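The other protein chains are all here in position, but one chain of the complex has been omitted.
Moving on, here comes subunit A:
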Amino acid sequence: MADVTASDVPAPLAPPRLAAALAFTARRAEGIVIPLGALVAGMAAFSVFLLLLGKSPAQFFELMWRGGFGSWFSIQNALLRATPLLLAALCVALPARLGLTVIGGEGAIVLGGVAAAAFGHALSGLPYPVVILAMGLAAMAAGGLWIGAVGALRHYRAVNETISSLLMAYIAIALMNQLVEGPLRDPASLNKPSTHPLDAAYRIGPMPGMDVHWGLAVGIVACVACWVLIDKTRWGFAARVAGGNVRAAQIQGLAVGPLIVGFCALAGALAGLAGMFEVAAVQGSANASLAAGYGYAGILVAFLARQSPLGCIPVAFLLGGIAAAGGLIQRRMGLPDATILVLQGMLFIVVLMSDTLYGRFKIFNPDRWARA
């Protein structure tokens, strides 16, 4: 017996290692399988809607593939549309970790854009990196102040952050219009009031080998950095504790106020940065076109990603692809633009509903395997 045991030393170890790996995979799989299943269910529900309209779901999804993901052109199209969504989604996902539902990222985006355009024009003549850096910082400061104020109102004055951020977004857009039509207006922009155009030398160009601008890389880096911040640092841990139970966090001595204001300000700063890229890489000046709805689309991205900064990356790509394909679907199937909104709405609802499924499947919970 002794010999056998000795020669089999690794054998008893192997199953636990395998079991641990299985348990690890199972725990991680839950967060992937459930949202994917929800997406499939949402698409199935949407197919029923299409059938009721007398349209072919097969053609719809074929066009969606072709227009959003099926070729290098389509992939770039999807990536370009996903770019502003990454930073906009972080403006929702970061405060969400503190239990806050901030939906006014649009305001931070437009003010960030205006600040970037103003600084970019004022600093014309300085070296490229200086101007770009100044534009980025100005945009982040503008957006950070805006959403930071939402956090401060929440913590110190108990103002509901969902309502206040939304209202602040309307104020931001009005402020942008006032600035763009008033003090910052380029007198040459007659029928479309805009700021002075950014000198061509200070534009942000496409990344090598593709026609997607650098905002994509910055967005992805920001998503990863936010994941590290939340999952790997003590501030992130503190934020999660505060998000779970504010009272408990306070009893533990966590500075909940600065945490809330800081996370909100960071969230707003990232959205402001999205505005800076819209100005420096796309529009060339700040004007009413900045309010393109990215802030609102970002809410959808963050919720579909279940407020995970890493999850925002694939979800933004998916929604970018759906948006890219939307045009082709309009053109080929004669469906109105609202069709894509219906699809997005269905996906949104199904994914939100799927939240109740977490913890209900034994297969994802290794602790319950033994009792089978």
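Everything below uses one rule, namely that contacts are C-beta pairs under 8 Å (C-beta built on N, C-alpha and C of every residue); 3 or more make two chains touch, one makes a residue touch a chain; residues count from 1.
Definition applied: contacts and distances are computed from a predicted model.
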Hidden chain of the complex, named as in its UniProt record, picked from "BMP family ABC transporter substrate-binding protein", "Quinol oxidase subunit 1", "Signal transduction histidine kinase" or "SufD family Fe-S cluster assembly protein": "BMP family ABC transporter substrate-binding protein"
Residue touching the undisplayed chain, where the options are A:N287, A:S308 or A:S354: A:N287
Option from A:G99, A:G327 or A:P366 whose C-beta touches the chain left out: A:G327
Residue among A:P95, A:G151 or A:P193 that touches the chain left out of view: A:P193
Residue ranges of subunit A at the interface with the undisplayed chain: 66-67, 73, 77, 80-81, 174, 177, 181-182, 190-193, 278, 282-284, 287-289, 292-293, 323-324, 327-328, 330-331, 336-338
